[in-house]
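Sending over a structure as structure tokens; questions will come in a sec.
A single protein chain has been omitted from the complex, and every remaining protein chain is retained in its original position.
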Amino acid sequence: MSRTRVFLIGAGFIADIHAESYHRFVPDAEVVGVYSRHEERSRAFAAKHKIAQWSVNLDETLGREDYDVADICLPNHLHARATIAAASAGKHVILEKPLCLTLEEADAMIAACAANERKLMYAEELCFAPKYERVRQLVREGALGSIYYLRQCEKHSGPHSDWFYDLDQSGGGALMDMGCHGFAWFRWMLPDKKPLSVFAHMQRGLIHGARTRCEENSVAVVEFEGGTVGIVENSWAKLGGMEDRVEVCGTGGVVYADLFMGNSALTYSEKGYGYAMEKAGSTQGWTFTNFEEAFNQGYPQELQHFIACVRNGTPPVTTGEDGRAVLELLNAAYHSARTQQKISLPFRPKVSRPIDLWLGPSE
Amino acid sequence: MSRTRVFLIGAGFIADIHAESYHRFVPDAEVVGVYSRHEERSRAFAAKHKIAQWSVNLDETLGREDYDVADICLPNHLHARATIAAASAGKHVILEKPLCLTLEEADAMIAACAANERKLMYAEELCFAPKYERVRQLVREGALGSIYYLRQCEKHSGPHSDWFYDLDQSGGGALMDMGCHGFAWFRWMLPDKKPLSVFAHMQRGLIHGARTRCEENSVAVVEFEGGTVGIVENSWAKLGGMEDRVEVCGTGGVVYADLFMGNSALTYSEKGYGYAMEKAGSTQGWTFTNFEEAFNQGYPQELQHFIACVRNGTPPVTTGEDGRAVLELLNAAYHSARTQQKISLPFRPKVSRPIDLWLGPSE
Amino acid sequence: MSRTRVFLIGAGFIADIHAESYHRFVPDAEVVGVYSRHEERSRAFAAKHKIAQWSVNLDETLGREDYDVADICLPNHLHARATIAAASAGKHVILEKPLCLTLEEADAMIAACAANERKLMYAEELCFAPKYERVRQLVREGALGSIYYLRQCEKHSGPHSDWFYDLDQSGGGALMDMGCHGFAWFRWMLPDKKPLSVFAHMQRGLIHGARTRCEENSVAVVEFEGGTVGIVENSWAKLGGMEDRVEVCGTGGVVYADLFMGNSALTYSEKGYGYAMEKAGSTQGWTFTNFEEAFNQGYPQELQHFIACVRNGTPPVTTGEDGRAVLELLNAAYHSARTQQKISLPFRPKVSRPIDLWLGPSE
Partner (left out) sequence: MSRTRVFLIGAGFIADIHAESYHRFVPDAEVVGVYSRHEERSRAFAAKHKIAQWSVNLDETLGREDYDVADICLPNHLHARATIAAASAGKHVILEKPLCLTLEEADAMIAACAANERKLMYAEELCFAPKYERVRQLVREGALGSIYYLRQCEKHSGPHSDWFYDLDQSGGGALMDMGCHGFAWFRWMLPDKKPLSVFAHMQRGLIHGARTRCEENSVAVVEFEGGTVGIVENSWAKLGGMEDRVEVCGTGGVVYADLFMGNSALTYSEKGYGYAMEKAGSTQGWTFTNFEEAFNQGYPQELQHFIACVRNGTPPVTTGEDGRAVLELLNAAYHSARTQQKISLPFRPKVSRPIDLWLGPSE
């Protein structure tokens, strides 16, 4: 069987990780092209990754018939449009998180993929991170007894690309960008427990106040059936490099896992060196030196799984429905931050950007 | 100047730590007596710690005139009565946390000490734990910039003594027992920021369901002026030994500190050994071996400070007012767990036991 | 280009890791057969790993012409015979550590591969472990200045298979089994510095005295040109699971890296669970839960590299000459343990088993 042809739709930070992951770890896939609206970036990305074609025309790219999978790594506000166009043109879709900006978009995306019998594969890499997968196995083995508490933190000092800071493109800040990981991880860890409500607290103007109106720090408390509680903490104002960790407590035990510091070598360097970890800043003095960051975060495993799903006609572990459920929780969290109350689920607000539920549409 | 005479009112787990701390680290104090309502325990405690007198009569003991400080280590429901009696009899009072069961009691205790010109010294040892004191200095030096996030966890597998599990004596479970530490630590870290509201989630029936109706796990989110957020997590259902840790994020940095695992030697023992840390359970296999637990938690430093306050006539760092403010937050947290809403401060409910605000008085 | 055909010569613990690594991470290779002298094991291994052929005849297997690479995972005393037979029959050879038992064997193996223009690929996986590779890059970037100290430890509670404990098959104990890693890692870290001498201390009869005369614990100190010192520590008597760590000090900094504990999740489980890490023993209580052990130790990366060398005709990073140099250091270490002196290199003793240099041939 020939290799599955993937077109990368986007050429930013995350597309780079995808390209590298396909190249090193997904032999059944071939990246046949890359799209960026900036000609120079598109061309440079193709050259760097030895990709045959590059494009600057999104609609033309999505409408083509010479590949199998559109791997969408665009700003959030383009997710729905690109997914629907790709599915309508017969492509399977791999879509970076979060799913989209509104629940209406989510429904339309799911419907478009269903109508065209194409897979909508929601790229939640934490569900493929090997250390977190190990934690999930522990729980499924019963090593921790009955789970009553989960915590997931993802924090750093702010995204690389400008569009994250623009509400119209991102729909929200640290919670929208990274809280989606925690919420998706809860679904994966507690497949049999429905979330009942969300309470959230948000802060802005911490270190990026001049650049964005988005929340820079958020804490969300999710209540599940049976009383299990989940805490999701996110930040764009946390210095010192990426933090991604989980904590699970059950009646029979507890587990702590940390993807970045917890996998690193510990280095002291007087003069510094090239790279320590994502968003690490200076490498002089003590640093937590990471290795195989993409692998440890689950990107290659995720893409392997998605390509295998396409080739074998099997359903992906993380779907459009997961992305939609996460978006519902994000919406509820923003609404809670405004109303200062716990928001019960299901929650289906009318809003064009999730963060408007916190800030109001006027901002 | 002769030594300050201390009478220990109580002979349980915490009284033992106090006795040991006075003996080793507070040369200006002399423990002249101990009270327990159980004669055998009272006598044995006195023998163990080489204390001259032992008593089984609380009222008589509090009314005596031959000592200077009553150090009260009784179950929570006796705190008010004992404090008022001691102050009325001209004693300074050192009082284990939490202050008492109701805000009315708190007011009466503060008033009684004031009327008799006696000190009410609220024993919040975390404010004296040297690692946490170091963290506070970092913050005061500006090392972390402006603080926007704090987290304090204290978790273990449940208290030693029976009375903690009895609502009438304790007034509440894991939050009442240990959340008071986190709330007091917030006050100490953020002296200039008033708490505005509390949101809390509680769970019971986890591992002690047959023994108590108290909450066994709680998460509380406190909002401060300016948007700073504090998270307090407590558990009586967390296996593997004591956890006491803090995390502080500011616009200029972050600090993580852990009093138990974070100070320990790491041991693997096939056959096990005598003691690893508080509530550690088995010592076979891997354990986090602690040392100088009382010192690292701040007990000796706290008692040194209190005795110095008595001798020098200076005000203590942690007072009845602090204990009262903490009790208000505890009350608000229980009420939030019932109403599922954020509770604004000030909050002055009429209730005889804080946990009734969650469970209702009928339970 | 069709896939490179690999025959696994051996069906033990390490062959299992190789099979799994080829399957998951080396798409250019196809494992076409497996040999074990035990029919049942050979058949079961083939079934488990979906390998088409299984064999119980070593000579016949090595002489066949229907595959490209013999991947030799046999007991040490068979390494030379198998390598020479495979090379003579036109196979490239991947050979598990250590290279063989004597320097004469080493020379003959290298010569046989050279004469037949076949690659002799010495499987030192630590040179491919991604965390250690990261450490090496730090050093090459100059992050640590000039290196003056290295330490490598590999310790556990003793090998799985019986043959390790039999001197005739293994040639030595903990040092032979695991010291080869440390010595090879030194060569890789210090490619421009020749080792000048070795001093070693060995112990036996610790926990396996009834089973083996081999050393169960060893410490070796290697001196390099310019005074740089390297310490290699190995044990078969270290309880609590696998330890594999390095430490590098330079005039500009220091780095610490730990492959097992240092990558793990930290778990407390009352009832225990399936597997924590290699040689971990009980999983009740606190454990360091590992994930992707083979990947983190470098097995897949090593095999990918070797297969690429075969396909591209390029030289491997770790060769028979590396294995020979390591064997020379092993010999010198055993001789030092006997003579209690530092042994200068080069050192070419006449001995049939390295450990005889310590114990004498009579034992």
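Letters A, B and C mark the chains as written, and numbering starts fresh at 1 in each.
Heads up, the rule we're going with is that a residue touches a chain if its C-beta (ideal position, glycine included) is under 8 Å from a C-beta of that chain, and two chains touch if they have at least 3 such contacts.
Just so we're clear, the structure is a prediction, and the values are computed from it rather than from any experiment.
Engineer: Would you mind listing the shown chains in contact with the chain that isn't displayed?
Structural biologist: Missing chain, whole complex, touching shown chains: A, B, C.
Engineer: Among the options A:21, A:170 or A:287, which residue touches the chain absent from this view?
Structural biologist: Answer from the full complex: A:287 touches the omitted chain.
Engineer: I'm checking contacts with the chain that's been left out. Which of C:67, C:164 or C:199 qualifies?
Structural biologist: C:199
Engineer: Hey, which of B:117, B:141 or B:192 is the one touching the hidden chain?
Structural biologist: Answering carefully, the residue with contact to the hidden chain is B:141.
Engineer: Which listed residue (B:4, B:263, B:297 or B:336) would be found touching the missing chain in the intact complex?
Structural biologist: Going through B:4, B:263, B:297 or B:336 one by one, B:263 is the residue touching the chain not shown.
Engineer: Can you list where chain B touches the absent chain?
Structural biologist: The missing chain touches chain B at positions 25, 27-28, 130-131, 133-135, 138, 141-145, 252-257, 262-274, 283, 289-292, 295.
Engineer: Considering the whole complex rather than only what is displayed, give the residues of chain C touching the chain that is not shown.
Structural biologist: 146, 148-149, 155, 197, 199, 201, 203, 206-207, 217, 219, 221, 223, 227-229, 231, 235, 237-240, 249, 251-254, 340-342
Engineer: Go through chain A and note every residue touching the omitted chain.
Structural biologist: These residues of chain A touch the chain that is not shown: 239-240, 268, 270, 281-282, 284-288.
The definition used in the following text is that only the chains that are shown with their structure count from here on.
Engineer: Distance from the CA centroid of chain A to that of chain B, rounded to the nearest Å?
Structural biologist: 41
Engineer: So how far apart, in whole Å, are chain B and chain C when each is placed at the average of its C-alpha atoms?
Structural biologist: 54
Engineer: Which positions in chain B touch two or more other chains at once?
Structural biologist: Within chain B, residues 239-240 contact more than one other chain.
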